[in-house]
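Dropping the structure in here first, questions after.
Only one protein chain is missing; all other protein chains are in place.
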Amino acid sequence: MSADPHRLRLLLLQNAPLLLFLVLLGTFALLSERFLTPGNFVNIMAQAAHIAIIAIGMTFVLLVAGIDLSVGANMYASCIVVALYMKGMHPLAGFAVAGGLGLLFGAVNAFLVVVLRVPAFIATLATLFIGRAWALYLSGVKMVPFGKELLLLGRSSWLGVPVAIWIFLLVFAIAWTVLNQTTFGRQVYAVGADPEAAKKAGIAVPRVLFAVYCICGLCAGIGGLVSATQVAAAASTFGFQKEFPVIAAAVLGGTSLFGGRGGVVGTVFGAVLIQTVENGLVMTNADPYVYPLIISAIIFIAVLVDSQRTGMLERLERRKIRPEPG
Amino acid sequence: MPATPLLVIEGLCKSFFGVQVLFDVGLTLRPGEVLALVGENGSGKSTTMNILGGVHRPDRGRMTIDGTDYAPRGPRDAEARGIAFIHQELNLFRNLTIEENLFIGGFPRLARWLPLIDRRRVREHAAALLAAIDLDLAPNTPVSRLSQGERQLVEIAKALGGDARIVIFDEPTTSLTDRETQRLFAQIERLRDKGIGVIYISHILGDVMRLCDRVTVLRDGHVVGDAARADLTVDRLITLMVGRTIDQIYPPRAPAIRPGPPALEVRGLSQRGMVESLDFTVAQGEVVGVAGLMGAGRSEMARILFGLDPFERGTILVDGRPLERVTPLTAMDRGMAFLTEDRRAEGLLMEASIADNIALPSLPRFAAGVARLLERTRLGDAVERTGRDVQVNATDFAATLAKNLSGGNQQKVVIGKWLLRAPRLFILDEPTRGIDVGAKYEVYKIINQLAAAGTGVLMISSEIEELIGMCDRILVMAHGEIRAEIERAAFDREAILRAAMWDSVRHGAAA
Partner (left out) sequence: MSAVRIDARRGAQGVATVSWLRRLLLSEYLVLLLTIVFVLVMLPVAPELASLETWRDIIGAMMPLLIVATGQAFVLIVAGIDLSATSNLAISSVLAAAVMTLDGGPLAAAPAWLAIAAGILVFVAVGSGLGALNGACVTRLSMPPFIVTLTTMMFFSGLAIWITTLLTDDGSSIGNLPQGFAFLGQGRIAGLPFSLLIALAVCVVAHVVLSRTLFGRWLFAIGINPRAAEVSGVPVRRAVFFAYVICGLCAGMAAILYTARLETGTPVLGQRILLDVVGAAVIGGVSLFGGKGKVLWVVFGALFLTVVDKGLSLLGLSLASMFAIKGGAILAAAVIDAQRQRLLRA
C-alpha cells in the first residue's frame, strides 16, 4: 500500500497546512526575536479569539457543503445594537443580545438557502450587503463607542489568561461537544458526506441544514462581541471582510468546502495560523498593504489543497466492478 | 417448516407510463428461510422489491407481514415494519466510524434530559453487533478503511441493530472476493438461524444453489417458478428464466456475409477494478452484440472506448489506425459515436430543443470562418432532415424541448444527433431501454440501415432476445472480461445466459 503514489500524495496534501505553519513560524522567528515569546503567544491567541469563534460557526456550515459570506456583516449588525442600546448593562446581557441577533441573521440565511433554495453564496452575499446597510443605517455611519463594561471585560483576565480566550475556549468546548458527542453533530457530518444517503438513513436533512446556518449566525454574533471587547468602538468598517480570514481559518484547518470533512479543532488551528501570520507581519514591520495579499494567497493554497484532496479521494473511492487483486 | 409465513405478497400488478411490468406477482417468505429471487434484467425483481420497500406503490395486489396488512407509504414504513435492504450501492457514510454509521438515525443518550451520546453504550452495542456478524474490527474504525466486503457486513449489522425481521440482499457479491463472499454467506446463514427471513437477489446461480432454501423465478413480470432448492438444478433455473412467451419482431436484414475490414479493433484493454484484457474486433457493416448482466463491465468498456474513462493497458484501433490520446473528441474525429446508457444524465440536454440536441455533436462542421459563425440555414436543413429520417415525432424541432418527448422519441433524437455525423463506428449502450415496442422496431431498422451502409455497430443490451435478433456476433461479458464470443450460427439463449452468469467458477484472482 505504501507504494501507492496516490496515498502518498494524499498524505502530503493532508499535512500541507501544518508544514506551512512550521515554515512561517521559522521565518518570523528568524526575522524578529520578539516573535517566539510566551507573551506574544498569549497575544496572538487573544487576537485570534474572535476569528476562531466565528470560524467555528463557519465550520458547521462548511461541513454540510454550504457557505456563509455574511458573517462579517452579521457581526457588525449584531454588535452595533449592543453598542447603541445596551450601554451600562451587564456584558452578559450584551452577549445574549448579540448572540440572539446573530442567530436571527443566520435564520434568515437558512430560510433563503434551505427553504427558498437560493445558492448559498449568492444568498449570503446579498444578506452581507443588506445586513451591513441596516447596521450602517442604525449607526448613522458613525463610529459608535462600546460601553465601558465591555472594555473592562476585554481588559480583565482570569488566571492570567485574557477573558477573550476564556470565551473562545468555552465556545470551542461547546462546539466540539455538539459536533462529536450529539446525534445532531454526527448527522451534520452525514449530511455533508452524502445528503441522499442521509435522507435514506432517516435524517431530517432540511432541519440539519437550517440549524447549521443558525449556529453560524450565533457564533458571528458572539465572536463579534468578543472583538468588541478589544476595540473601543464600532467603526463603520467593523467586521468588514471578516469572512475572508474566517473561511480561511476553517479551510486551512482541514474543513472541506465540499462538505463532510473537518472539525473545530482544525479550525482553531487555522485561526491561530492566520493570526500568527498577521502578528508576524506586524512584528517584522511588513508593509500593511501586503497583509491582504498574503491572507488571500494563504486561502488560495488552502482551497487548492482541499480540491486536490477531494478529487483524489473521489478517485480512490470509485466503485469497482471486479475485485482488485491484493 | 414453521407454520405462519413472515411475508406474503399476492397479486402484485404495476405499470409505468402505461407499460405493465408486473403481472400478478406473488411470493411467500417464512421465518428462518432464505428465498432467492432470480430472473433476467428487467424481469421485475427490482420493481417488486421497490414496492416491498415502499419506494413504489402497486397498482393492485396485497402484502402482509405476520398476517397483518402491510401497505407502505414510504421507505420509513418499511423500516418500521422490520424490513432492511442491503443494496449493491452501500449507504454508509465513509467519513464516520462503524459505530456511528450503526446509530446515525439516533444515538443512545447519556440521560433522557442530556442530549449527549452515551459513547460507552454505543461502543458496547456496536461491539455486540459486530461480534454477532463475526466482524473482528474495533467499532470506532472509520468506514473509509473497510474493504467492500467489510462494508457489506456492517450493513448487515445495521439491519440487525434495527431489529430487522426481513433482510433483502440485492446482488451483494459482485464486487466481493471469494473469502469475503464466504463470510457473507456464513452471516446470512446465521440470520436464517435466528428466524429472520432473507430475500436474496442474485445472478450468480451457483451461489443461489449453495445458499438458498427456495427459489422464486421471475420472467417478464410473471412468476414462472417457485420451488425448493432440492427440486432444482442450475440448468433447470436457466431454462425457467429463458423461456419466452412473446416473440418480438425484428426487421429482416441481410447479415454481413463477408465482413469488411475492421472498423474497431481492441487489443488487451485493461483497467484495474473495471475491465481485464479485452480483445475483439468489429468489422465494417457488422453488428456485434455485447451481452452480460448488470455490473459485468459492458458500459464501463464502452466509456473507455469513447475516451470518457481512462485505461491502463491496451490499444484501440479505428479503421486500422491506433487512437493515440483517447478522448471523446479524438474518438469522434475518427468517426466514433456513442449512445449512452443514461439518456437523462449524459445523452440529452433535457432543457434544450430537439434541434439543438441533434446539432450539438456536428456543430463544428457547420461553423465557418475564423469567428466560427454557424451556417444556420445549412445546419437547420441538416437537422430537420436527420430528425425526419429517424422519425422524431414532433412538429417543430426548434420549439420542442427534449424533456417533453416520450422515451422512444428521446432515443431517436440521440440516434439522430450521431447520424448527422455519419459515424464509422457506432457504440450503442442499451439503445431500446425504456421505450415502447413500436419505437424499438424503428430503432432496429435504423441500426440495420447503418450496418448496410458499412458502419460498424457495437450494441450493448440486456435483452438477449434483442441481441439474437439483431447481431452477427455476440460477445458475452462477466466480471469485466469477455467470457464467450458466439457466431450467429451458434446463437442460443441458454449458452449466452450461462456464460454471462458464470456461476460455478468464481474469479480466480481472489484465491
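By written order: A and B. Residues from 1 in each chain.
Basically, a contact is a pair of C-beta atoms (placed from the backbone, for glycine too) under 8 Å apart; a residue touches a chain by one contact, two chains touch by 3 or more.
Everything numeric here is computed off the predicted structure, so don't read it as measured data.
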Per the touch definition above, residue among B:417, B:483 or B:498 touching the missing chain: B:417
Residue touching the undisplayed chain, where the options are B:361, B:407, B:434 or B:469: B:361
Contacts of chain A with the missing chain: which residues? 67, 69, 112, 116-119, 121-123, 125-130, 132-134, 136-137, 141, 241, 244, 247, 257-258, 287, 289-293, 295-297, 299-300, 303-304, 307-308, 311
Where chain B meets the chain that is not shown, the residues are 306, 308, 328-329, 332, 338, 340, 345-352, 356, 359-361, 363-364, 366-367, 371-374, 376, 417
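As a working rule, only the chains that are shown with their structure count from here on.
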Which residues of chain B touch chain A in their complex? 75-76, 79, 89, 91-96, 100, 103-107, 115-117, 119, 144, 148, 174-177, 272-274, 276, 295-297, 300, 479-480, 507, 509-510
Note: in the complex, chain A contacts chain B through residues 177, 181-184, 186-187, 189-190, 192-194, 197-198, 200-203, 260-261, 317-325
